[in-house]
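Please read through the structure below; I'll follow up with questions.
All protein chains of the complex are present and in place, except for one that has been dropped.
Residue numbering begins at 1 within each chain, and the chains themselves are lettered A and B in the order written.
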Amino acid sequence: MNVLCFVEPDDELSAQAIGFARSLGDTRAVTFGGTYQPAAWARALAAHDADAILAAGSDRGNELLAHVGAILDRAFAANVTSIAGGVVTRQRWGGSLLEEARLHGSPQLLTVAPHTQPAAEIGAVETLSAEDDGSPKVLERIEEASGGVSLREAKVVVGGGRGVGSAEGFTVIEELAGLLGGAVGCSRVVTSAGWRPHTDQVGQTGTKISADLYVACGISGATQHIAGAKGAKRILAINNDPEAPILAVADYAVIGDLHEVVPAISAELRKAQG
Amino acid sequence: MRILVCVKRVPITGGKMVLTEDGQALETKHLGFTISPHEECAVEEAVRIVESDGGEVVVLTLGPAEAEEQLRDCMAIGADRGILLETETEDWDAQATAGAIVDSIGDDEPFDLLLFGNESADAAGYQVGIRVAHALGLPVVTGLKKIEPRAGAVRCERDVGGARDVYETPLPAVLTVLEGLNLPRYPSVPGRLRAKQKPLARTAVTPPTSQLEKLRLVVPEGQGKQAEVLGEGAQAAPRVVEVLQELGVA
Partner (left out) sequence: MLVCGGIFARRAWFLTGLVRGARPSDRPGSEAARVRNEVELVLGQKKLLQRLVPGLMHAFIFWGFIVLFPTIVLAAIYVAGGGDHTPHWYSVLADVFAVLVLVGVATAFVIRKVVRPERFRGSHLGEADLILALIAAVVITLLLWHLVGGVAFAWAHLVVIGAFLAYLPHSKHLHIATAAINVWMARTRSGGRLEPLRFDVPDGELRFGVATTADLTRKEVVDAFSCTECGRCQDACPAYATGKILSPKLLIMGVRDQVFAQNDAQIVGNGVPEEMIWDCVTCGACVEACPVSIEHIDHIVDLRRSRVMVDAQFPAEAEPMLRDVERAANPWGKPQSERAAWAADLGVRLLDPGDPAPEYLYWVGCAASFDERARASAEATAKLLQKAGVDFAILGPREACTGDPARRMGNEYVFQAYAEQNVATLNEQGVTKIVASCPHCFNTLANEYPDFGGAYEVVHHSELLARLVREGRLSPRAGEQPITYHDSCYLARHNDVRLEPRELVTSVGRPVEMKRSGKQTFCCGAGGAHMWMEERGRPINAERVREAAETGAETLAVACPFCTVMLDDGVRETGAGLRVADVSTLLAESLDA
């Protein structure tokens, strides 16, 4: 198979995608120079003769492939975890459910589900150019005043859910996050209750984290939340309820009241850190 | 402005995914339904724009007869009328869905703005809005957290991890939005009562042969994993710190 794979330089998800692409066949890794203009870039991709066009299941990857699919009037399978004999397995519900589907036609268009493939060396990348077709493109980038660690990039995220009980209750969460040099996250109930801003929300419709450790405090583990948390390499759940769904996806757990457990962990950390 | 917002009826799942016996769908017997948080924000945004600049909000869905409930919810917060593309089957992939939407609005007065959630809560194909845009020959910007209509155009912003990319496009256009765009209002009861009387057009639709043909659904392994319990209550703290040190984060 001739495979065309869109990558972005120094991008972890692209590194995961390129390995997957190579497992399908001869792969050309391509990227674009200049301002991001999704429809135009997609047109350029679509113009190539390939049996399969891939990208990472990132915001840009999914967007580009969707455009390619529309341009070529071909099916596009987003967030694929495997493909065999024309049958893809792809993620639904942010990864809590899988769909097996037959992908008809050519080229096969798919994006690779984040954090389901090992990263590979991206290697040689061709830089293509795309003709400006008048479609929307990025006009400017406004940097945001970075107040602390970004949730998306944090190596450690400490999240609080319904169990935290109030906006003030998050002080203990912030304390632990601070001691671990991490970011504070929360579940959707917390943002709906107005205790934290939506920018702190970890979930299917919030931020999808890729931390080394996610500490989920007082979070029951609804699939909508897990969808945002499963990118974390390890999950530690702190919960009163031994039957909470989060324990089925966590690596470690402490059964107890977060208002007692979290400060205790912070205290131990301070002792250890001297 | 005439704004079309497309929404999808999805079940409110809990912590577990349970499938029907034939593995073709989620078991929804005792589940409630809603629309995705992205779409709630889309409807709210449309209603706000029309409240300040005048116009009409039309909300459309492709789904079973019960999806009327979701359309009435949207009307309760201010959408003016609804379109239900009624279907008995769930076998609609993103391409087919986009096609049905395009067909249904073919005869209507043109819309200035078509809003979609960035991806649906369940199937999450990330493509319906983009396909509709191409079919109608309209520009499309996706993944938006901010929308500012200007005369005959719209300026919009997308989060890119610590920064915002700014786009501008002339109208008419298709935009797909993310939760966080706004804070959707809670419906008032007078709004709900009025919504019962607002016009709802129904059309029966059937899907074409699918190019992404669903064979079955599978609950991924890893569910049913049992976490290693490090301890109970505050006494677990020392063991937790040990683990944190092992993981290299403390």
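Operating definition for what follows: a contact is a pair of C-beta atoms (placed from the backbone, for glycine too) under 8 Å apart; a residue touches a chain by one contact, two chains touch by 3 or more.
Model, not experiment: these values are computed from the prediction.
Interface note: of A:E121, A:E143 or A:E243, the residue touching the hidden chain in the full complex is A:E243. Across B:A151, B:V189 or B:A204, the single residue that touches the chain missing here is B:V189.
Although one chain is not displayed, its contacts with chain B can still be listed: residues 12-16, 18, 27, 29-34, 185-190, 192-193.
Take chain A: the residues that touch the chain left off the picture are 165-167, 189, 192-195, 220, 222, 240-243, 257, 259-260.
Definition applied: only the chains that are shown with their structure count from here on.
Spacing of chain A relative to chain B, judged by their CA centroids, is 18 angstrom.
Interface residues of chain A facing chain B in the complex, by the touch rule stated above, are 36, 38-39, 59, 62-63, 65-67, 69-71, 73-79, 87-89, 91-105, 111, 135-144, 146, 150, 152-153, 155-156, 179-182, 188, 198-199, 201, 204-206, 212-213, 220-224, 226, 234-237, 244-257, 260-261, 263-265, 267-269, 272-273.
Of all residues in chain B, those touching chain A in their complex are 13-17, 26, 36-38, 93-95, 98, 119, 121-127, 130-131, 133-135, 139-143, 157-158, 160-169, 173, 178-180, 210-220, 222-238, 240-241, 243-245, 247-250.
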